[in-house]
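Yeah, one chain of the complex is gone here, protein chain that is, but the others are all in their spots.
A, B and C label the chains in the order they appear, each numbered from 1.
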Amino acid sequence: MIRDVLRKPWLWSFVAAFLVWLATMAFTGFKGGGELISAALTFATFFVIVGIGQMFVFTLGPGNVDLSIPATMTLAGSVAMKLMDTQDSMIVIGLLVALVIGVGVGIFNYILILGLRIPPIIATLSSSFVILSAAIAYGRGLRIKPPPLLAEFTTVQVAGIPVLAIAVVILAALMGVVLHRTIYGRSVTAIGQSIRAAGFAGVPVERIRFLTYVLSAVLAALCGYLFSGFSGGSSLSMGEQYLLASIAVVVIGGTSVAGGNGNLPGLWGAALFLFLVQSMLNTYQLSAGLRYLATGLIIIAVITAAGGQKTLR
Amino acid sequence: MIATVLSPKVLRAALPALSLLILLVAVWYLNPRAISPLGFNLMFNLAVPIALATVAQMCVITVNDLDLGIGAYVGFVVCVAATWLYDTPLLGIAALIGGIVLYMAVGALIHVRNLPSIVVTLGMSFVWLGLAILVLPTPGGKAPEWLAALMKYKPPAIPIPGWGDLQIPFPIIAAVVIAIVAHVLLMRTSYGSILRGSGGNPKAIERAGWSLLKTKVVMFGAAGFFGMLAGLALIGLTTSAQANVAERYTLLSIAGVILGGGYFVGGRVSPVGAVIGAMTLTLSLPFLTFLKIPPDWQIGAQGAILIVVLALRAIIDRLGPQQ
Amino acid sequence: MSMGERIVSLDGVDKSFGAVHALAGVDLACDSGECLGLVGHNGAGKSTLMHVLAGTLRPDRGRILVSGDDLTRSYDVAVAQSRGIRCVFQELSLCPNLTVAENARVFHASLRGLGWRRRAGKLILDKLDEIFPGHSIAPGDVVGDLGIARRQMVEIARAFSVTDTPVKLVILDEPTSSLDAVLAGQLLDFVKRFVAAGGAVILISHLLGEILDTASRVIVMRDGKVVAGRPAAEFTRDSLVAAMGSVAKGADESSARTAKGREGAPVARARPAGQRNGAELVAHRGEVVGLAGLGGQGQTEMLRALFAAARRRSREASVREPVALVAGDRQTDGIFPLWSIEKNITIASLRRMVRGLLVDPRQEAVMAETWREKINIRTPDVGNNILSLSGGNQQKALFARALGSVAGIVLMDDPMRGVDIGTKQEVYGMIRAEAEAGRTFIWYTTEMDELKNCDHVYVFRNGRIVADLARDELTEEKVLHTSFTEEAA
Partner (left out) sequence: DTSDKRIALSNNYAGNSWRQAMLRSWDKVTKPAVEAGIVAAADPFTTAENQVTEQAAQIQNMVLEGYNAIVLNAASPDALNGAVKEACDAGVTVVSFDGIVTEPCAWRIAVDFKQMGKDEVLYLKDRITEECNLLEIRGLAGVFVDDEISKGIHEGVSEYPNFKIVGSVHGDWDQAKAQAAVAGILPSLPEICAVVTQGGDGYGAAQAFAAAGRDVPLIIMGNREDELLWWKEQKDANGYETMSVSIAPGVSTLAFWVAQKILDGQDVPKDLVVPFLRIDQGNLEDNLANTEKGGVANVEYSSDDAQKVIDDAKM
């Protein structure tokens, strides 16, 4: 039993997050440990939301990645904020519009990938430019405040634990069930291992790939909506840090980059880890150069400690 | 005869060059002045470092890895070149060699521990950026004169009887040289087959008695070397440095390799295609400038142009059975 | 090369993979001038033994002697090659992104310097010409573009090609599994010539005829041990089967099947794209339809067209029931390498196992366990990774996937590749029973024995149907004749 847990690839991300937290606390003499965890939970929540979508995309196999996440967040966030115009009564409509934008982006991405046979990495990069342009043309970079109720929902805490984090823990658990126990999830992992074999085994390959890119875009849009609510409005640059973060969270969390092997608990470990590393280095007051250097080395150290996949035959 | 020339296989191989040509024609239509030695110089001189970075990325892709740190690494080289290489050349050279050695070490680490290269190189991108900022905390520095002179070099004109002087722009010569060197090294040498084979079927290479560790280290070393050349070419053009000057090269170089007909897995790459891909990407910028799109949509237009260029592939694929 | 000289011997070799004891104290010796036949049920340990011999696997215990020198400690691929020991593995070892010539170079470290490409091309081409005359493979062909049969041919030719070290021993692990009868015949003839000239070959095959015909000595393995080893002349087909531990069923039992009348609407019909006359493939409910002919004559394409027609409208084919496919190229089109045996088996049947929205793991386990017993997949636990199975057992898992699904039509692309004789007999029986119960099979095979199980056979040549034989018209001569000469059917 314990041996089984020890062999789980996601364990390492939690261990790393805990060690980083300890290292931070050692510096402050264990002052503010709880506050730090609560802050980490808050921000990790948003990483996890986009990480889930990115993870499903990664699981589709090598070459699959969604680089349009930041732009989708921006577009969904700015359209929803402008539409709701700080009115509580518009919250649901805003959410729906954001999700529809996600669906639209997913469809657009998939047209590029399947219809035009553009490799996903370039297809989503190109579409991200188009989406960002749409956000600029529509929102002009203006920062409209969220409705008070939405702001309240995204920031409220129960005993130091953000309610949103609890909701996303449940979401991640649900998506874990989807990945491991539904036909859709099984199909995604099958495609990730061998797209040809999946086709011959009767998996509707294109439909599954389509759904996956739509899922990723919808989650990005949801994240954009919630994050705008949380940070007091949308901005054109709000998605920027989510590009690298969504990828880092997925791979540090133990999902195989070779595809076919998704992993949900690891997203949380990795998201907490990423946030805590930044606060640790800020707490240590290192110079910017040293801070980047240390971030890089810590990421490499964690992935090295966690080790790679073993291969049979 | 015509059937073979127009067969999907041949068309697919010629696709990168075809895209570049179409774009050139479009540029010529919008601004005939651009199709001149001066125009080529201005439009393509920044293609030289991008082409080198693309070749570096291609080396890594050949062995089924991806380098998300190449942009930051080029930035690091730029910073070292503008400071140490300028002030104390020996120290500068040592640092550049150190960079290549570190690249090889990363390749070794990825192989020995069987790590996903995306994460390791993502980590390395922070390392390079950090080192670059430590070397040059604020923008500045100065390019070594010889580098600036090299990048400004104007080759002598070739007189063509009855027509005038033909001035071949330096960036074109540089691109051709890069393409030929990379092609010969990877596609024509006998060890090049082993290197590509280790991307196609690593187990087979190992069973034939070759060291996969060595192929990985060699390819990452080559990436470090070409990345270094990219940095040196870039500082020769900009003449002054900044840590995050080449961040965008990471995605550009990946796009260049793919535009050039490469694939992410299986060791299927084309050095000549990669260089042409890099030039196509570079050329998309003047094309957009000449098009005068409203600023709101200028960013989107960059995406659209990538889409259009790559969509050609789909059209050709439709013509025949896909691979 | 002098005859009868000891090239290599293995002493008490042991190898375990976790709980699986793949090799348990195996002794093996091979002399120059002999063709050693190696047979045994799926998972007997043949491939593992050959990996040890080729230096790609290190044994847990035991000694390796090459030409009398004890090399146990230092033995690896490079040493094996320098001693003239080559191996064609069961799972192909070519680089698909390289050309045929470049793949030759991968094998020969000495092919370098100026003009290496030309030399490599000539080397492999000469060997191909020698072994498979009329092969139509060019040194510049990219291996990934070749069909599985051609890839196998290249790999075999490569193993026999010589640069600086002479070839003493070539191990062929099921070399004919992807070749049709003609190509297999060419290869075996070459093996005989090679052996006669003083070389040595270890030949693994599940086609006992090939072994009895080609090998000078036969070694039988069972459950990781050598259980018999005698000159080939002392074995008969039946004694060999008995030594392997399978119960031999009379070949005539399969012919007991009587022809069915063809009536009603067919469940599947298809016309090859290049067909000029009106001939088309027709399959009725409960029929076993065979696709015959030489390898690569369009049979695989026909199966793929039928498979595609089940999902979307197609001009070539129409299919009236759900289909399942047993792919021919196990490595690229069959298995999911990260999954357990269980998941590999159930993937095509998940729709049946859904409770609420979720797949029921108990039903999955039941299905996998049932099929493990039914076709005897050798593994201690169906939860193990699929790659822990031997090649033939992987193929059985793919079989289980298709037969276990609800598909009314099962397409089979030479599905018996690497399946041992005992299992084959059982599977034939199963196919007949399923057909009886109303399932339709469309079965591409290059083996006459298997065609005898079919109700109706279409012979392919050059991408077209050239003969349409009902069960009572089917004779070996007819199939061979139509395979080679084009005539209106």
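What we mean here is this: a contact is a pair of C-beta atoms (placed from the backbone, for glycine too) under 8 Å apart; a residue touches a chain by one contact, two chains touch by 3 or more.
This structure is a prediction, so every number in the text was calculated from the model and none was measured.
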| item | value |
| --- | --- |
| Visible chains that the absent chain touches, using the contact criterion stated earlier | A, B |
| Hidden partner chain, touching residue among B:Leu212, B:Leu237 or B:Ala311 | B:Leu237 |
| From A:Gly63, A:Gly176 or A:Gly232, residue that would touch the chain that is not displayed | A:Gly232 |
| Residues of chain B (touch criterion as defined above) contacting the omitted chain | 31, 33-34, 38-39, 42-43, 45-46, 49-50, 129, 132-133, 136-141, 148, 234, 237-249, 282, 285-286, 289-290, 292, 295, 298-299, 302 |
| Interface with the unshown chain - residue positions in chain A | 24, 27-28, 31-33, 35-36, 39-40, 42-43, 129, 132, 136, 140-145, 155, 227, 231-233, 235-238, 240-241, 275-276, 278-279, 282-283, 285, 288-289, 292 |
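To be clear about the criterion, only the chains that are shown with their structure count from here on.
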| item | value |
| --- | --- |
| Inter-centroid spacing, chain B versus chain A (mean Cα positions, whole Å) | 30 |
| Centre-of-Cα separation between chain C and chain A, whole angstrom | 45 |
| Residues within chain C bordering two or more other chains | none |
| Residue ranges of chain C touching chain B (in the complex, touch as defined) | 54, 56, 76-78, 81, 87, 89, 93-98, 102-103, 105-107, 109, 111-113, 116-117, 144-145 |
| Interface residues, chain A side, partner chain C - complex | 177, 181-183, 186, 189-190, 193-194, 196-198, 200-204, 256, 260-261, 312-313 |
| Residue ranges of chain B in contact with chain A within the complex | 64, 109, 113-120, 122-134, 137, 251, 254-255, 258-259, 263-265, 296-304, 306-307, 310-311, 313-314, 317 |
